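Here is the structure we will look at.
Right after this comes chain A.
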Amino acid sequence: MMEKSQLCAALTTIVPEAVTVEGKQFAELTVAPQNLRSVIGRLKEDPGLSFDILVCLTGMDYGTDLGVVYHLRSYALNHMAVVKTRISDRENPAIDSICSIYPGAEFHEREVYDLLGIKFNDHPDLRRLFLDSTWGYPLRKDYKDDVNIVLK
Partner candidate 1 sequence: MEFSIYDFSSFTAWIDQSLRASMSPGLALAIEMLIIGVVILIFYAIVGLFLVYAERKVCALMQNRLGPNRVGPGGMFQTIADLVKLLFVELVPIKNADKILFSLAPYIVIIASFMAMGALPFAKGLHAIDLNIGVFYLMAVSSMGVVGVLLAGWASNNKYSLIGAMRSGAQIVSYELSVGMSLVTIVVLAGTMQLSEIVQAQQYGWFIFRGHIPAVIAFIIYIVASTAETNRGPFDLAEAESELTAGFHTEYSGIRFAFFFLAEYINMFIVAAIATTVFFGGWMPFNVYGWEGFNKVMNLIPPFIWFLGKTGALIFLIMWFKWTFPRLRIDQLLTLEWKYFLPINIVNVLIMALIVLLGWHW
Partner candidate 2 sequence: MEVKEKKVGLENEEYIINMGPQHPSTHGVLRLVVALKGEIVQRVEPHLGYIHRGIEKMCENLTYQQIIHLTDRMDYLSAHINNEAVCLTVEKALEIEVPERVKYIRTIMSELTRIQSHQLFWATFGMDLGGLTCFFYGLRDREKVLDIFEESCGGRMIVSYNTPGGLMNDIHPNFQNRVKEFLKYFRGVIHEYDDLLTGNVIFQERSKGMGVMTKEEAIAWGLTGPTGRASGFSCDIRKHYPYSAYDRVTFREILFDEGDVFHRYLARMEEMRESMNIIDQLIDNIPEGPYTAKMKPVIKLPEGEYFQSVETARGELGVYIVSDGNKNPFRVKFRSPNFVNLAPLNLMARGSKIADLVAIGGSLDLIIPDIDR
């Protein structure tokens, strides 16, 4: 098991285009959307890191821009890393799918597409998962639904 600082150092050498963020719970990288797939691919393939599991894929709405957060874990080496990306286009957000790297991402990405409206390029089967097409994107901060959401 690597220490977090060691891991951060290793990450910067392997993925130099990503920005390492210090002082977080896990080693954290911020990536531009166009680099995302190659970065995650390298994180998985590199034998010193071998992030074999996509633990969690979270769609975020930061208010101004949208984002996707990837929690990667290596059970073999017992370490975790977080990869973040931000998309500033709220109207037509799109990002590369990582289904080809982690097949398990398929449902996660469909969920994010369903609830936040982020499109994933090259996703094998991008459809809404829970809701039908008449719904908006409920996890966005500006989503309004006066009938179903009653705030006290």
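Keep in mind how these were chosen: all candidates are chains of the complex that A comes from, given by their letters.
Assume a contact is a pair of C-beta atoms (placed from the backbone, for glycine too) under 8 Å apart; a residue touches a chain by one contact, two chains touch by 3 or more; residues count from 1.
Computed from a predicted model, the values in this text were never measured in an experiment.
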Task: Pick from 1 or 2, the complex member that touches chain A - done: 2
Task: Of chain A, residues touching candidate 2 in the complex - done: 24-26, 52-56, 58, 60-61, 69, 71, 75, 78, 80, 82, 102-104, 106-108, 111, 115, 127, 129-132, 138-139, 149, 151
